[in-house]
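Okay, handing you the structure first.
Here the complex is missing one protein chain, while the rest keep their positions.
Let's turn to chain A:
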Amino acid sequence: MKDILIPELDVTADSTKISARGVQVYYGETHAIRDIDVDIPDKAVTALIGPSGCGKSTFLRCLNRMNDTITTARVQGDIRIDGEEIHDPRIDPVQLRAKVGMVFQKPNPFPKSIRDNVAYGPKIHGLTRTRAELDEVVEKSLRRAALWDEVKDRLDAPGTGLSGGQQQRLCIARAIATSPQILLMDEPCSALDPIATAQIEELIDELRARFCVVIVTHSMQQAARVSQRTAFFHLGSLVEYGETGDIFTNPADPRTESYITGRIG
């Protein structure tokens, strides 16, 4: 693991964005994740790693209450964003999801034009008043997602006609067009080739300046490359959480060490 690049640490302990305490998720009778306590910092990339089925994606989906859409799922525990409990009955999940954007494992652009894909969020949330403002948001979002130069001449072409990497960047543009504060990414590169992956990783690194990014990944190299903090999940529990450099060079738990050296997973 010598080729792993450890990014500079610029995380301060007091800028906690998301704070989870005692989070439990049940799928019917199955206890999918248990007792998760974690503080996720703002303006940084936090990677969730672990073997398949360890609950990292489930935990990610708790953060914007996407698990609500699964009828059998039950979430318990306390999750606060900026100190506000997201399960508070006064909170509308729709508003929460505008604040917490999400990028999914498989690129899933709407079968509409590239422009409509990006403009959809701002439109339904009423973020822009005029067509010109909307166009500006579309352009800014696409620029920030490093896609503008490739698609500026064909904004009316269908989003589904783009390549896989472009589609995923379009999904990132769509997520950031609603001006969220947090960006959740569920294995955003698992369906992409290495070049597209490199582009997305570079993009994630840039996004951290403005957003709190939480990324689920299967690739430990990716976690090491893009994240400042890493949480290792195993069998539904959070085994170890700390600064990425520490996790990869000096893991405290033997299970973490086994996983990053490839013995379990």
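Operating definition for what follows: a residue touches a chain if its C-beta (ideal position, glycine included) is under 8 Å from a C-beta of that chain, and two chains touch if they have at least 3 such contacts; residues count from 1.
The working rule: contacts and distances are computed from a predicted model.
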(Q) When one chain of this assembly is omitted, its UniProt record names it as which of these: "Heme exporter protein B", "RNA polymerase sigma factor", "NADH-quinone oxidoreductase subunit H" or "Phosphate transport system permease protein PstA"? (A) "Phosphate transport system permease protein PstA"
Q: Tell me which residue among A:Ala98, A:Leu207 or A:Ala231 touches the hidden chain in the full complex.
A: A:Ala98
Q.
In the whole complex, not just what's shown, which of A:Ile18, A:Ala44, A:Met66 or A:Ile81 touches the removed chain?
A. A:Met66
**Q.** Touching residues on chain A - with respect to the absent chain
**A.** 64, 66, 69, 71, 94-98, 101-104, 106, 108-111, 120-121, 124-125, 160, 171, 174-175, 177-178
